[in-house]
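Here the complex is missing one protein chain, while the rest keep their positions.
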């Protein structure tokens, strides 16, 4: 998995947000490498408010990092 | 969804807070794209103190980012 | 709700803390706009250690932002 | 409660940590003002690992703020 | 365990992410030193969406630190 994160710099805030979502998912992938199991878990938690909010929290933490890296796209 | 986040800069702190709420919701939307299911979940957790507090935590994390981006509207 | 947050600047740390509490509550208000339901939920979680600690966490996150905005009232 | 937080500046890191603990507790006090109920809840969660760890998380968040305010007592 | 963390500096963002994962796991190791028990727990939570998201949150917090240490690999 050496090429998956060449840089934290993105052209726009929206691309930075997409990168934050990716950063959140990679940690899950590293603990649960089987795509099939991850798909099943995602189908379950996509209808579970608690999981959705927790996942949004992880994205928020990574977005803070990506935004700082990009000097907030000012 | 390429145009949803043109900038982190807002004119006022209140608009920055609204943006933080939006940033929190978009991550949920990306995992659960069906609006109908999200509406049902929101109706449920709007009466659940634990979910409301957790959602407020996500907003707080994004607000920190937006506030820094705007140099705290000083 | 356009005038509720004119500035993050406060005269004292204690006022900054009050502002952090307000910032934590507004997100709840946006998801659950009915005051009566919020009052009922607050009465419940005021006797629930887990909820009280989680709410304190949200305040802590906002206080970090407000303190930075005020350059820590140094 | 206007005089409880005159400053974030402390002489030592240990005093800064004590202040972080205080900052964590005040939010609980604001939601649950009755000391008797807080005492009962504290007695309960003092034997509950989950609550103890969550409370430690709130202290950690406030300690980050206090440490930054004091320029890390360097 | 004195040599496990010689530096927070990494050559690439992906290596920084790997370091964040390592930082998240070491705290678990310090509380639960027996590898066999950790393996059993990991096998369990690898199929538990809540645990996977929480673990991803810890990685996100460490990644913020590692990214700042590396000046975001700009």
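In order of appearance the chains are A, B, C, D and E, and numbering begins at 1 in each one.
The criterion applied here is as follows: a contact is a pair of C-beta atoms (placed from the backbone, for glycine too) under 8 Å apart; a residue touches a chain by one contact, two chains touch by 3 or more.
The structure presented is a predicted model; accordingly, all values stated were derived computationally and were not measured.
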Practice task
Determine which of the presented chains are touched by the chain that is not presented, and list them.
Solution key: D, E
Exercise for the section: Touching the hidden chain in the full complex, which residues of subunit E are there? Just list them. Expected result: 1-9, 23-28, 30-32, 37, 41-42, 44-45, 48, 50-51, 54-55, 57-58, 61-62, 64-65, 68-69
Problem - Contacts of subunit D with the absent chain, listed as residue ranges - result: 12-14, 17, 21, 42, 45-50, 52-57, 59-61, 63-64, 67-68, 72-74
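Criterion: only the chains that are shown with their structure count from here on.
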Exercise for the section: For subunit C and subunit D, let me know how many angstrom lie between their CA-based centres, rounded off. Expected result: 15
Handout entry: Inter-centroid spacing, subunit E versus subunit D (mean Cα positions, whole Å)
Key = 27
Handout entry: Rounded Å distance, subunit A centre to subunit D centre (Cα mean)
Key = 31
Practice task
Name the residues of subunit C that each touch 2 or more other chains.
Solution key: 42, 45, 48, 50, 54-55, 57, 61, 64, 68
Handout entry: Touch relationships between chains, expressed as pairs
Key = A-B, A-E, B-C, C-D
